[in-house]
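Taken from a larger complex, these chains appear in their original positions, while the remainder are omitted.
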């Protein structure tokens, strides 16, 4: 069985994270899946971007998490990625970073309010925030539970779609983003970081910062992602 | 008919936007016009700066908006650019970005106060802010209406000149800048972003931040743009 294409795609997404300035040291990882083959490809744990090669990418079974190819240990966050792929069949890539501004909102335990069309071009409402993990959830299967509280957030208080909200903040931790491919997950990580920076600055200038009107938010989200989207080439 | 020179100039302005760090992903576009030929050249929609070529630039009729050369779809913001060229005969280039600091002021729904000579070197007063679009204006001909509220802002509450105020903020959205050429529009986009950053920081240090005195503002604007300008080479 041949995983070369998937590994190359995931390698490119990881390098793109670093090139986009979202990564300090080794704090970040991107993964992708091949649903037909039932596998996820992910960055190995703690390997420097300076030396990362496509052949270092680790292949795991989506169902069992078992490593099916690769000699390195997968990212310590792999269990979180796996939970997301199992729960969100529409996604093909996941990215986790500690990018400074998105992480600051996560540390502040606040959703990012939709302050403008840049936000609306990517998220059809506030960037969601999960609940905190309980002490027991932290002690046992921590990374898997991180995935579970993300899923929970997309079911309560109301159900929201992972393609309408292609990312989330985990309190005291940082952002996870995703998309139909690793490349799209990377673009959403880049967008989220910029949205987060602009939200900080918007509040600095106008502490009463009012949300973008719903009609404008929907217009922008739909012109890029709706049935009649007209942004980009066909 | 030959549009090569115009396309090359507009290509250069688009690449300059990216090199100046004003663009995240594909959020930005620059255009230029040839008034004699009655055409506007603009970036195609959603094309990455990594692969953009001069031949990708799309040519549209200023009067009708019809594409007269190019196989790609023009920027989704093209109708806004066209409205500006029709209303402001003195301009030859338009730039739209979501650059972080200028966009933050737009999201905060605030004009940028003239805090110093850097501002005065480019704008002869506050960076203007348009009114918000109505729900109907958002639903129908959104991008064209964005152009219309910009024109409206330059007519009320008092008439201001597009060369004295070479840019504007659209609430919850971001900045548009312009100039006598695409290159000048680009320079004004760069200047506006720096002005916006410094205005945020000025307020952080001194929340009472007082405006530059009128005499100093006029001195700086005039030494660069007035009849007896003495900045730069002749």
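Per-chain numbering from 1; labels A and B assigned in written order.
One rule holds in what follows: a residue touches a chain if its C-beta (ideal position, glycine included) is under 8 Å from a C-beta of that chain, and two chains touch if they have at least 3 such contacts.
Small disclaimer: the values here were computed from a predicted structure and weren't measured.
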Exercise. All chains share one sequence and 2 are in place; how many are there in total?
Worked result: 4
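We take it that only the chains that are shown with their structure count from here on.
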Problem set entry | Cα superposition angle of subunit A on its copy subunit B, in degrees to the nearest 5 | 90
Seminar exercise, completed: Rounded to the nearest Å, the gap separating the Cα centres of subunit A and subunit B is 32
Exercise. Of all residues in subunit A, which touch subunit B in the complex?
Worked result: 115-118, 121, 187, 190-191, 194, 197-199, 201-202, 204-206, 209-210, 212-213, 215-216, 219, 223, 230-234
Problem set entry | Sites on subunit B touched by subunit A in the complex | 24-27, 44-47, 72-73, 76, 98, 100-101, 103-110, 132-133, 135, 138-139, 142, 172-174, 199-200, 203-204
